[in-house]
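With one protein chain held back, the other chains of the complex are shown just where they sit.
Then we have chain A:
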Amino acid sequence: MSAITRDEVAHLARLSRMALSDDELDHYATQLDAIIEAVAKVAEVAAEDVPPSSHALPLTNVFRADEVRQSLTPEQALAGAPAVEDDRFRVPRILGEEA
């Protein structure tokens, strides 16, 4: 029984900007199913008295004071950029022609 449908995989693929073939959609639906099943085992261990957590440490209110620290130079910031123009990161066209 597959809980994840092909349509859901197609939706995820689109959100992730991945082009998947029909075969791949089926393939990943099965794999994702197995992954979700495995992760769901955690729920079996979690008793009523264990609240869901989003962080490994039981901490709250970790703040920093509003103090300015040294930034990078533009040269440093842009050093690893594939393309640069006018001290800015140059990126490919954002919206396709159809937009």
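Just so it is clear, contacts are C-beta pairs under 8 Å (C-beta built on N, C-alpha and C of every residue); 3 or more make two chains touch, one makes a residue touch a chain; residues count from 1.
Just so we're on the same page, contacts and distances are computed from a predicted model.
A.B. asks: The chain dropped from view, which UniProt name applies: "NADH-quinone oxidoreductase subunit I", "Acetolactate synthase small subunit", "Phosphate ABC transporter ATP-binding protein" or "Aspartyl/glutamyl-tRNA(Asn/Gln) amidotransferase subunit B"?
C.D. replies: The UniProt record for the chain left out of view names it "Aspartyl/glutamyl-tRNA(Asn/Gln) amidotransferase subunit B".
A.B. asks: Please output the residues of chain A touching the missing chain, sorted low to high.
C.D. replies: 11, 15, 17, 54-55, 57, 59-74, 77-78, 85-95, 99
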